[in-house]
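The complex appears here minus one protein chain, its other protein chains still in place.
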Amino acid sequence: MVLRLEGVKKSFRNSEELVPVLQGVSFDLEAGHTLALRGESGSGKSTLLHIAGALEAADAGRVWVSGKELSQLNDGARAQLRRADIALIFQQFNLIPSLTVAANIAFQSALSGTLDSAHIKHIVSALGLQEQMQKYPEDLSGGQQQRVAIARAIAAKPKLLLADEPTGNLDEVTAENVLDQMLKLVAQTGTALMIVTHSTNIADRMNRQLHLCNGFLV
Amino acid sequence: MMAWCLRALLSHWWRNPVQLFAYLAGLALATALWSGVQAINSEARASYDAAAKTLGEGQYDLLIPKQGNRIPQDVYVLLRKSGWLVSPVIDARINDVRLLGIDLVTSATGLPNLAKGPSAITYDTLLANEETALKISMLANVTVDTSIAPGIAIGDIGLVQRMLKRDDLTRLILLPNQPITQPSLGMVAPNLRVQSAHAVTNVTELTGSFHLNLTAFGLLSFVVGLFIVNSTIGLAFEQRRGMIRTIRSLGVPMRTLITLITVEMMTLAVIGAGFGIILGYFIAAFLLPDVAATLRGLYGAQISGTLELRASWWVSGMVLALIGTAVALSSRIWQIVQMPLLASAKPRAWVVATGSRFRLQLIIAITLLFSTVPLAMTLEGLLAGFILLGCLLIGAALALPPLLGGLLTLVQKYTVAPVWEWFWADTRQQLPGLSLALIALLLAVSANIGVSTMVSSFRQTFIAFLDQRLAPELFVEVETANQSAALEMFLMNRQIEVLPLLTTQVVIADLPVDLYGIRVGQTYRNNWIFLDNTLNAWDAIERGKAVVVNEQFARRADLWVGSLVQVSRDLMLPIAGVVGDYGNPQGQVIITERIFKDLYPNLYASNFGVRTKDASQLRSQIVNTLGIKNNAIINQVGIKALSLEVFERTFVVTSALNVLTLGVASFAILMSLLTLADLRVPQLAPVWALGLTRRRLAWLELLRAVLLAGIVFVCAIPMGLALAWILLTIINVEAFGWQLPMYLFPL
Partner (left out) sequence: MNVKILFFIIIWPFSVVAQGFSDLGSRADGFANPELNPTFNFPTDHGAHPEYRIEWWYLTANLNGSDGTSYGLQWTLFRTGLRPGEGPGWQSPQVWFAHAAVTTPGQHFATERFARGGIGQAGVEATPFRAWIDEWVLEGEDFQKMTLTANGPNFGYDMSLQANGPLVFHGDNGYSVKSEQGQASYYYSQPFFKIDGTLKLPTGNIEVEGNAWLDHEWSSQPLSDDQSGLGLVLVIVCGWCKVDGFSTTPKRWITLQLFDLDLT
């Protein structure tokens, strides 16, 4: 089991009151499987993804990634998990503004010591980023930045790929292309993919679909 | 992992070179001013040490002539043959170099470099440092020895006598361990007197205050510099928050990241501080000649005009810079550690001012400011003066942001137009971000106002003083009693007003004092301005019923008008007047000529002031008929110019530091505004929506900067004047021994 959530709860403090976002979420995701997460805006999809990506801690419940229970790990071990096993495509891309596109794409795999130039070259051409490699993120359009973020995640060859609305800024053709790349990775390396999307098209291509509503999966 | 992480961190500087420059420049400026001042101070201290070692001054009692400054060599031999253990010294100037002849065989101290080997001194070689050696190398063989004090050349007494074409001595060092039986000094050498070692004013002590002044300036600029460092570090962190979040979320552990950031920032700090030390060296090298001139002019202290790279100042600059950086850095790192990983990317809450912090700041500020009043009334001493300065400066600095905040709230309340309401509210919001820079500006501007007030007050007073003291057109110095009498006769016969000046050194009220005998006349009555005096003071003095003292004496002995002064064993006279005597460390007591001659019948006047309309003609007459050397006659215009030059130079140093400090403060403001502008772009977006053009917005931003700076300037004026008051009435009195009247807003 690559990812397992058990009774995960999370709430945020909003000025005075405590606003519950996740109220007990449980599910599994196996290697080589894909999962679409759907829900209204503000329903907590990104929060769930961050918890699964070891970026945020759950208030209650337990989360396992690659068989390790996150609350048992210290910062160093969680960081190790993040760079070696998990790749997260952020909704806001989170590229490093002062590094070139090439460096951004190579960054995570370089950190984990799994840099594979041939693999990267392949992804870059598949995502149509060859022309942009020496540019800086601020010189790219939103769609191009999103593709860089996706390329960075795929290049890291993670066990768990978490994508937060990865096709939101892309046209349909490119979106298809991007999805193909992710699924190809799943097929080749047995990656587990969890994707947040509003698109029924995309969701239909996943093994499983989950809906988040009022803090619960339905 | 390290390499890629560092690559990401450093790429920020690569993409934002202005920020890198600001960081390095802030550190460099802070370090430069501090280490520059330290360099000057340590150079001076090294010079004093060398001088003390070279001359052995202040260690031994001396025998000096009661009159004049020459001792026949026979007197030396006679003293030795009577069992007085003394060592001869001849001390004179040649080519602007102080030439010191000693007899190593009898000297108590020996030479500092003797340990280096016996070849260092011979009968026909002088020792001097490199600079001095150049000036006298054509007169004698000179061996360069860096341990010899600047401006001094030492040689065997025989050699120095030959160089000076003299066969007499200047003083005798009274050696320790005198034999058990000895005839009294009066019997052997009635024309000599003992000058106790303590009476020789210690140069280091005198100049200490001057250096404290410099150090205070250095520290002030260092603090201002640290404001810059703090705000650039802040900027760098604010701007890299997103990057730090991303790097962490991609799997870099916090520990690694913190280590790398610390190494990165400290390495840059070392580079910046290194530049600063180089810069400081140049500042010091640039200012040193003026400092040297000042110290020479004020205290007669010789310090070297060339700078050496001494660990004491560059290490202290580096260490202080690194500590400052580390402090600024650790608070930022602490913030990152405290915040959740994803939240750390959100703009900090710093833009929202908390009222409670302002209130606390205001309370501390008011406490400090109010404590200055009792402090000013009770504390004494130079250090106390600086504590007072510190309270005033820190108090004002802390009070500034809350005061500005209150002012802006008030203005906002009475504004109706929405744009302006937004403007005031927004300005108030930015206060916490700007406050450090504004404080730096306040400190720099008020220091500037304070010091320029002091300098102008000084100059006005001093020029007036020169006019009164240098009233006679000519000053003539004679060497013998015969010349003295002849000159007086010569001038009296021509009906020329002559002002003989009798002088000797005595101890009054346990202080070494110059006792003067003067001929009270119109010149004194018309020109001398008393700081305080009795009615008809000059009449009382002329009748021999009172004395005049200078301010230095009055302060040190705490004897003022009306107090009695023990002029000699049997003579006690009241003080009829106290005169200002600027730029003279020595105390003076002035009595009428007649009484002086009664007390010291053997002394004759060796200096004369002469009143004449035609100075140059009289000068040549005196030279031709009396055989007095031309260079023994000084035209008052020349003295005046020389004295003024000394005082101008004193403040070249101060004003240069002033300008530099102001420059650093302006730089701090600029950097802070840049930081804020960068962070505020997203906040401006809604205002565009309000319908303001970018152009209008830019103008408003500029207006805001000008407005804030303007308010700071207004606040700095009372601060600066308070500063000047402390400098003039407390620090100056402690440092120089005289008080200056304060001229407000002098031009």
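Letters are used for the chains, namely A and B, taken in the order the chains are written, and counting of residues starts over at 1 for each.
By our rule, a residue touches a chain if its C-beta (ideal position, glycine included) is under 8 Å from a C-beta of that chain, and two chains touch if they have at least 3 such contacts.
Since we're looking at a predicted model, the values are computed, not measured.
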Seminar exercise, completed: For the chain not shown, touching visible partners are B
Problem set entry | Selected residue (touches chain absent from view) among B:157, B:172, B:431 or B:712 | B:157
Seminar exercise, completed: Of B:6, B:64 or B:85, the residue touching the omitted chain is B:85
For this session: Against the chain that's been left off, what residues of chain B make contact? List them.
Result: 73, 76-77, 80-83, 85, 103-106, 110, 114-115, 118-119, 121-123, 156-159, 161, 167, 177-181
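Assume only the chains that are shown with their structure count from here on.
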Exercise. Taking each chain's centre as its mean C-alpha position, how far apart are chain A and chain B in Å?
Worked result: 66
Exercise. Which of the residues in chain B come into contact with chain A in the complex?
Worked result: 1, 4-5, 7-8, 11-12, 14-16, 242-243, 245-256, 340-342
Exercise. Which positions of chain A touch chain B when the two form their complex?
Worked result: 50, 53, 55-56, 75-76, 79-84, 86, 88, 90, 94-99, 103, 107-108, 110-113, 136
